[in-house]
Every structure is written in C-alpha cells, then in structure tokens.
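Here the complex is missing a single protein chain, while all its other protein chains stay put.
And now, chain A:
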Amino acid sequence: MTLFDLALKNIRRNMKSYSLYIGSTIFSIIIYFTFVTLKYSEDISSLAETSKQISSIMSASAFVLMIFVAIFIAYSNSFFMKKRKKEVALYSLLGVRKRSIGFMLFFENMVIGLLSLVVGVGLGFLLSRALLTILMKLMGLDIVIGFAFSIDAVINTLIVFFIIFLFTSMQGYRVIYQFKLIDLFHAEKKGEELPKARMISAILGVVTLATAYWLALQDLTTSPIWRMLSLAMPIVIIALTVIGSALIFNSVLVYMLSIMKNNKRWAWKGLNLMTSSQLLYRIRGNAKTLTIIATLSATTITAGGAVFGLYYNADKNVQTYTPYTFMWEGAPQEIDPHLIEHAETVHSKTLRIEQGAYEMEYAVIKQSTFEKLAKNLDWSDIQVAKDEEVLMIDAFYNEQWSQKVDSVMIDGTEYKVAKLYDKAVFNTFTIGASAIVVTDKLYSEITADEKTYQAVQVKDYKNQLALSEELAAKTENFSSATEDYRASIEASGALLFVGSFLGLVFLVATGSIIFFKMMTDAEEDKGKYAVLYKIGVSKREMKRTIRSQVGMIFAAPLGLGLLHGAVALTAFSNLLMMNLLVPVLIWMLAYTLIYTIYYFITVRSFNKTVH
C-alpha cells in the first residue's frame, strides 16, 4: 500500500467534505457556462444588433460573474483546505517532504477541477435549457431561446475555470509552505490578540461610505464630478463603497462591541462575555469575508430590486395608458364569458375645441358612461358634472409641461372644467388621451358623429395573448394591455433576464459563503463549547450564544448590504425617473426573508457541529 493509495482512501472516506467542495465548483461551472452560452446564443446576438447596450450589459455581467465564481471557488477551496490541515500536518510529521505534499494537493485539486469542469459543462449543457426555460416562465417571457451547443461558450468556460483552478491549486502550495509543523501542536495556544478599535479608521470608514453615497446620488446631468470622471464614476463609487465597508467592519463594529464588552453589568451576565469576545475576534478576522458578503448582498439587492422595479413598473405603465384589457371600435365580439370581468359599450363624439392658438381634439363621453368606466377601474374620486360644468381627462397631463385648461367652449357656450383627471379612463390608443365628460343632457345636444367602442376587462390579462391576437384580427382601432405588456417586457427583456439571473445566482452563493464561513468557525469553536459544557453551561445557553454569534455575522453584512442597495436603487430610480419605492421594499423584504432562512439553517448546522 502506498501513500497514494492511502490518500485515495482518505478521499473516499472524506467524501462529505470533498463533495461539498466538488459540488460548489460544479455549481459555479454550470452557472457560468449557462450564462456564457446565453451570451453566445444567436437570439441574443441578433437582439444585440438592435441594441449595443444589451451586448455590453451581457459582457459586463459575464465579467462580474467570472469574478464572482473565482471568489466563490477560492472560498470553498480554502474551507476545504482547512478541513485537511490535520491530515497534511500528520504527513509532514511522519516525514513526507513539503514538496511532495504540495504536489499531492496541487495534483488532487487539478484533478478535481478538471473532473468538475467536464461534469459541469456536461450538466450545464443539459441543465441550461431547463434553467433558462424556468427563468423565462418565472418572468412571463415567451421568447424561445434557440439554444445550440456553443463551442465558443465551452472554450470560454474552459479557459476561465482552468485559470481559476490553477490559481486555487497554487494556493494549496502556498498554504503548505507557510505552514509550520509546530502550529499543529500550538494551534489552541496561539494567542489571539484582542483587536483594538481604531478611532481614525472608524471615522475614515464612515467618511468613505458617505462620499460614495453622495457621489452615487448626484444628478447625472448636472454634476460636475460626473462630467469629470464620466465612465470611471461607477468604478470609483463601487471601490469607495467596498473600502468603506471593510473599514466599517474593521473598526466601527469592533468599537461598538468593545463598549458592550466593557459594560460590566451587561457583559458579566451569563455568556455575554463569551459571545462578545468571540464576535470581536471573529469580526476582525472576518472583515474580508464580511465585506465580500456585504458587497454580494448589495449587488443582489440592487440587481434584484432594479429588475423587480422595472417589472413592477411595466405592469403599472401599461395600466396607466391601457386600463382596459381590450378596446376596439365597433360591435361587441364573442369572448368566453367566464373570462370577462367587465364589458362596456362606450359611445363617444369627437369635438374640436379652440384653446389659445391651437385647436384640440377631444373625445366627448356622457357622465353616465364615465361613471361606469371609472367604477370598473375602482376610481375613488368620481365626480359628477353639474350643468354648466364638464370634467376633463388628460392621461398625458404633466404639471410642468401641460397648460391647465379652466374652461371649454362647446357650441358657443362656455363650460367650467370642474375637475381634471390626469389618468386614463379608457385605452388612450383607441379613443385618445384627452376626453371631456359632459352631462347626459349636453351629450345628446352635441351635434357630431358618434362612434361606438367596446371596452373589456379580462381576468389574468397578462396571459391572454391568443385572445388578443384573435380580436386584433377582427376589429379596428384595437388596443390591448396584454400586447402592450408583452412588448414592454420584451423591450427590457435582456436586462430583466440578466438581472434576475445574476440576482438568483448571487443569492444562492451569498448564503453558501456565509454557510462555509460559519462551519469553519464551528469547527474551530468545537473545543471552546466542549469546555463550556464541561463547566456546566446548559445547552440552551450555548445555543443562545451560537444564535447571537451567527446572527451577528449574518446581520452586519445584511444591514450594510441593504443600505448600499437602497442608495444604488435610489440612484437608479432617479436615473430612470421612476418611483421604485414599493417594488424595492418588497424585494428587500423578500431578500431578508430568504437570508433569514439561511440563518436558521446555518444555526442548526452550527449547533450540530458543536454538540
């Protein structure tokens, strides 16, 4: 039996930690391969021709994804190596040369890497289609992505991951050469130095972050700084944010914890002292990890929030100008009555009214028709036009640009405009954006051609494409919310897709990184908890410490990530001039929820490892 045989046996029996490592590398490869395949796919390329933006978004995202998988693999690798420290130390003690151990680890890691690469690309090829289909379905996109096996994608993936594996394998070598035999025996004695809170770096951290936020919130069009730095600006902001986060974790948190620890009334109660010391050591040692997690969280929140915001707004935009699912000019059509929520017949006359230098065309409807239409849309501010009064509807009304009309002349009589609605009561495409509501009596007196329209509200309007097409073929002046929605989703399709894809990947990965981190800590803390148990600390109390310890590692980067995300999304919504508050809040809540689930899983595994 040779050392090689024993090492193989060791691999087989340590399958659990190996499979965790192999699993995360395969996961990374599948994700990356899927994305790159998409990037090289013909449909996206043809889309890209219409929009240079999309192709640059795809390239930038591929780059972000690459950085990310590199970090992720490096992370799982170091977690994996830590678990094998004992084995390596023993080999060294028994007289295996460092060079041989280093070679063994290098070789092993390259073999694992190349095997995962083959499996990952294979699975990626099989899974990417399903993955994309699911994602498309989730987003309600009906684009069929032609998904041919792309040699370019394979080559790209092979090169990127070969480099990543080469790098992590070298890392193994480095670990071996830094490692001193005596460390194995002194591991627990190695004096961990309690970090001191440095006021300067705390202040510096806050200032750096504040600067980054301030820059991010500048008005793009007027800010001289943006003009000066232009395209470098986002990079500057991101760099400042990352540096600021690192400083915050390094100092501000340490500072707060020191204060807590020095508060004897609090600290000398139960395990509080242990919890806070533990956290103090952890935070300084983990500033890097916490920064990575905060950055990933911020990215996820921003990407997800932006996508969800656009998505949410697509719905609202459609509803703004196309409140009824279908409208057309002419007679009613046959529609499955189970689908119909509301169906109205609308009569309207067209009037040209002089307004200063212009002559404006208005659709005129009766008060009773207006009330029916508005009630269907759940309007709460339905007003009744009295005699000598009219109501005005202008869906495109804008306080800054539009001229406010106080009265209109109809057939020589002046009518006061009692109320102006700046929203559409029917589909603007079919009837027009501007309308006047008059009393039923006045309506009958107006001499103009009358046209008949149909307005139909249908259940689940986003998914009535077949019906919409059928009606479109049969009617005139047809407008369809279904069609508008599809078009608007398709227009931002690539952006939405990339955003949700990255959001999903980062979400999974962020959780995994914290999980790895905490499991490493649990492994190291095993001894401490065993001691606590022996001196009579109850399991319940230990669980409480574990909860706060894990909780801090989760909460600190989440809090900062949410803050980063909030600023980034504010900047984003300013840029697009959209109100994203509601969707962003929903998304942040959802993210926090998923994150909390990770937290509970991690606490459970932590408890399991320690006991």
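Quick note on the criterion: a residue touches a chain if its C-beta (ideal position, glycine included) is under 8 Å from a C-beta of that chain, and two chains touch if they have at least 3 such contacts; residues count from 1.
Throughout what follows, contacts and distances are computed from a predicted model.
Student: Quick one: find the hidden chain's UniProt protein name among "ABC transporter ATP-binding protein", "Succinate dehydrogenase/fumarate reductase flavoprotein subunit", "Cytochrome P450" or "GMC family oxidoreductase".
Tutor: "ABC transporter ATP-binding protein"
Student: With the full complex in mind, choose from A:93, A:239 or A:597 the residue touching the hidden chain.
Tutor: Once the missing chain is taken into account, the touching residue is A:93.
Student: Could you please point out the chain A residues that touch the chain left off the display?
Tutor: 1-3, 5-6, 9-10, 13-14, 86-87, 90-99, 181-182, 184-185
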